[in-house]
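This part shows chain A:
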Amino acid sequence: MSDLFFGLSTVFMVAGLFFAFASVVGVIRFPDVYTRLHASTKALSGGAMMILAGTAFRAAAAGHWPAMVKTLLIAAFLLATNPLASHAIARACYRHGIVPKGTVIDEYAEKIRGDRS
Partner candidate 1 sequence: MTMTRPDNLSLTMIALALVMTGASSLFAGSRDKEGSRRDLVPLWLFCLFACLTALASTWLSFIIGLELSTLSLFTIIRKGDEATSRLYLLAQLAGASVLLFATSLGSSFEGNLPLGPVPPGLFPLFVIGLGVKAALPGLHFWLPRTHSQAPTEASALLSGYAVKMGIYGLLRLVGDPSPPLLLLGIVMALYGVVQALLQHDAKRLLAYHTISQLGFIVAALSTGTPLGRTAALFHIVAHALFKGLLFLSAGSLERLYGSRDLNGLGRAGRDAPLLFGLFLVGASAIAGCPFTSGYVSKIVIKSALTDQGQAVLGLQLAGLGTTLSFCKFGYYGFWKSSGDRPEPRGFLGRQAYGAMALLAAATALVGAGPLLYPLLPLPEGTLLAPKALVDATIPVIAGIVLFALFPGLFRPRHKDVADVENALAPLGRLLLFPLTLLRLSHTGRLRAYIALIVAALIAIFHSL
Partner candidate 2 sequence: MSTAFFTFLAAFLVVTALTASEAQDMLSAVIALSVFGVLMAIIFVILQAPDVALTQAIINSGLVTSLFLVAYSQTQKRGDDPDREDDR
Partner candidate 3 sequence: MTAFVLWGLLLTAALGFWRVIVGPTIPDRIVAADTLATILTTFIALLAVYFENAVFLDIALAFAVLSFADVLIMAKYFEHGELHR
Partner candidate 4 sequence: MNPVLAIVAPFLAAFTIPLFFVFRKKWVGTAVILFGVLSALTALFVAAGGEAVTVMGGWQPEVGIALVVDSLTTAFLILASLGFSASLSAAAETFGYGPWRFYVLFFLSWAATNGIILTGDLFNLFVFFEIFSVAAYLVVAYPPRSWQAIEAGFKYLIFGTVGALFLLIGIAYAFMATGQLNMAILARVLPRAPEATLSVVIGCLVVGLFIKSGTVPGHFWLPDAHSSAQTPVSALLSGVFVKVSLYALIRLAFLLFGSADDRVFFVLLLFGTVTLCLGHLMAFQQEDIKRLLAYSTVAQVGTIVIAIGCASSGGVTAAVYHAFNHMAAKMGLFLVSGVLAEDRASRDIAQMGGLFRHRPLFVLAFCLFAASIAGIPPLNGFMSKWFLLVAAAERGALIPAAAVVAGTVLSAAYYLRPITAFFGPAETEPPHHRPHPVTGAIVALLALLCLVLALAPYIGPLKEGLLAVGRDTVNGARYIERVLR
């Protein structure tokens, strides 16, 4: 059981590292704020979840259940706060007047105009 958890934790960690790396690459390479937010939120949440899951498995492998529960708590907090934060950033950017690059359709702009008038 413990060996299984250990192996699982390794797998999760490496996968998480990959995703985290990919998300940071996204943050660097994507063209504008909104797309970068995509990378930062989704990929990173996923990566962090995986790494934390790996941590939790490792704790479980060591039989340290409180640590595992705490790790899950951290994950829950991250999961709850990350979308909120990125939503706030996105809204702030838009309200501040940063125009998304190359958007095909922008339905939000009409709403903003409506709000302002």
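Per the selection procedure, all candidates are chains of the complex that A comes from, given by their letters.
FYI, a contact is a pair of C-beta atoms (placed from the backbone, for glycine too) under 8 Å apart; a residue touches a chain by one contact, two chains touch by 3 or more; residues count from 1.
Keep in mind that this is a model prediction, so the values were computed, not measured.
K.L.:
Taking the stated C-beta criterion, I'd like to know which one of 1, 2, 3 or 4 contacts chain A in the complex.
P.N.:
Spelled out: of the options 1, 2, 3 or 4, chain A touches 3.
K.L.:
Considering only the defined contacts, which chain A positions touch candidate 3 in the complex?
P.N.:
The contact residues of chain A facing candidate 3 are 10, 13-14, 16-17, 20-21, 23-25, 27-28, 33, 36-37, 40, 44-45, 47-48, 51-52, 54-55, 58-59, 62, 64, 66-67, 70-71, 73-74, 77-78, 81-82, 84-86, 88-89, 91-93, 95-96, 98.
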